[in-house]
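All protein chains of the complex are present and in place, except for one that has been dropped.
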Amino acid sequence: MRITCPLCGERDRREFYYVGDAVALRRPSPDAGEAAWDDYIHNRDNPAGDTQDLWQHEAGCGAWVVVDRNTVTHAVNNVTLAAKVTR
Amino acid sequence: MVKLIEKTPCAGLLPRSIGLMTLAEDAYPAMTSIAPYQGQSRQVSAALKSTFGVGFPSPNRSLLSDRVRITWIGQGAAMICGEAPPTLTGAAVTDQSDAWAVVRLTGKGAEDVLARLVPVDLRRPQFRSNHTARTLLGHMHVSITRIDAKTFEIMAMRSMAQTLVHELSQAMENVAARG
Partner (left out) sequence: MRLPNTPEATVNFTFDGVPMQAVPGETLASALLANGVKHVARSFKYHRPRGIMTAGSEEPNALVTIGRGANIDPNVRATVQEVYEGLDAYSQNAWPSLRFDMMAVNDLISPFLGAGFYYKTFMWPKAFWEKLYEPVIRRAAGLGGLSAKHNETLYEKAFGFCDVLVIGGGPAGLMAALTAGQAGADVILAHEDSALGGQLLSEREMIEGAPARDWIAATVAALEAMPNVRIMTRTTVTGAYDQGTFAALERVGHHLPRRDDLPLECFWRIVAKRAILCAGALERPIAFPNNDRPGIILASGVRAYVNRWGVAPGQAVAVFGNNDDAHRTAVDLLAAGVRVAAVIDSRHGAQAQGDYQLIAGGQVTATKGRHGLTGVTVSTETEDIQISCDCLAISGGWNPSLHLTCHMNGRPRWDETLAAFVPTPDAVPGLVTAGACNGTFDTSGCLTEAAEMAATIAKDLGFVVKKKPIIPAADTSPYQIVPLWLVEGRGRKWLDFQNDVHVKDVALAAQENFVSVEHMKRYTTQGMAPDQGKSSNVSALAVLADVTGRSIPETGTTTYRPPFVPVAIAAMGAGAQGSGFAPERFTTSHAASLGRNAPMIEAGLWYRPSYFPQSGETTWQQSCDREVEYVRNVVGVCDVSTLGKIDVQGPDAAVFLDFVYTNTFSTLKLGRTRYGLMLREDGHVMDDGTTARLGDDHYVMTTTTAAAGQVMRHLEYVRQVLRPGLDVQVASVTEQWAQFAVAGPRSRELLSGVTSADISNEAWPFMGCGAVDVLGIPGRLFRISFSGELAYEIAVPARYGDSLFRLLTAQAEAMGGGAYGMEALNVLRIEKGFITHAEIDGRVTAFDLGMDAMVSRKKDCIGQTMAGRPGLHGPERRQMVGVCAITGDVKLSAGAHLFEQAAESVRVNSQGHVTSVCYSPTLDGEIGLAFLQNGRARIGETLRFVDHLRGIDTLCEVCAPVMFDPKGERVRG
């Protein structure tokens, strides 16, 4: 698998640390309530198709990136710096 | 008074020549990482330029002046190698002079050696002089910069100097054995 780091270019998956669903971008406020926090911490979809997840180019530039990919075709469609994702 | 004695990261390990290649330590007198604060990149780069003649490098590039080499080392960060920088107000400045083992691999076959350890295409023309990459060498996080047609500079964590030398030497032997 290859992921195109927005800074370093296309790199092998082994340089990246995988975190999980990009829901991690949208941290609820402390008073958002139990349901919101449960969703944020524990509840994940397992889509057959397009998915958006969070990786870190840990063995590269250190950037956290949001990867749009497809779990069926394995296509990687888009990679964005997490710091630049609007939320 | 008792004096503390300096020891370089690869002391006792290098240099060594295998086949047509040489691996040698290349310890810089000073190494300083700089990471400009928000909105300060331009000002920091200008300050570097007025001091050293070269500014803050763009990603995957290393800049060379007669006094320093400034190498991009990751998101928003660069390493000034050679001399300590002037006081920079707009950036996080961290002394890293002792944090890295720096080696130079030179000679015909250096590309082949790195192709055994590094998952990035380091052949010319994809990776020219003063191109740099943050990547892996074996399992180690490294910074690799091409110095010239047959020379690479490789930086790894100081504590891993022995593994770095071991991995590179083994690959050099493998390449040399193929003739």
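In this document, chain identifiers A and B correspond to the written order of the chains, with residue numbering beginning at 1 in each.
Definition applied: a residue touches a chain if its C-beta (ideal position, glycine included) is under 8 Å from a C-beta of that chain, and two chains touch if they have at least 3 such contacts.
Please read all numbers here as calculations on a predicted model, not as lab measurements.
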item: Residue touching the undisplayed chain, where the options are B:43, B:130 or B:163; value: B:163
item: Hidden-chain contact residue, picked from the options B:8, B:22 or B:41; value: B:8
item: Touch list for chain B against the chain that is not drawn; value: 1-9, 33, 35, 37-38, 75-77, 91-100, 115-116, 118-121, 123, 126, 138-140, 157-163, 166-167, 170-171, 173-174, 176-178
item: Touching residues on chain A - with respect to the absent chain; value: 1-2, 10, 12, 17, 19, 24-25, 27-30, 34, 37, 40-42, 54, 56, 58, 62-64, 73-76, 81-84
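Here is the rule we use: only the chains that are shown with their structure count from here on.
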item: Parts of chain A lying in touch with chain B, wherever the complex brings them together; value: 7-9, 11-12, 14-15, 58-63, 81
item: Complex contact set, residues of chain B against chain A; value: 59-60, 74-75, 119-120, 133-136, 141
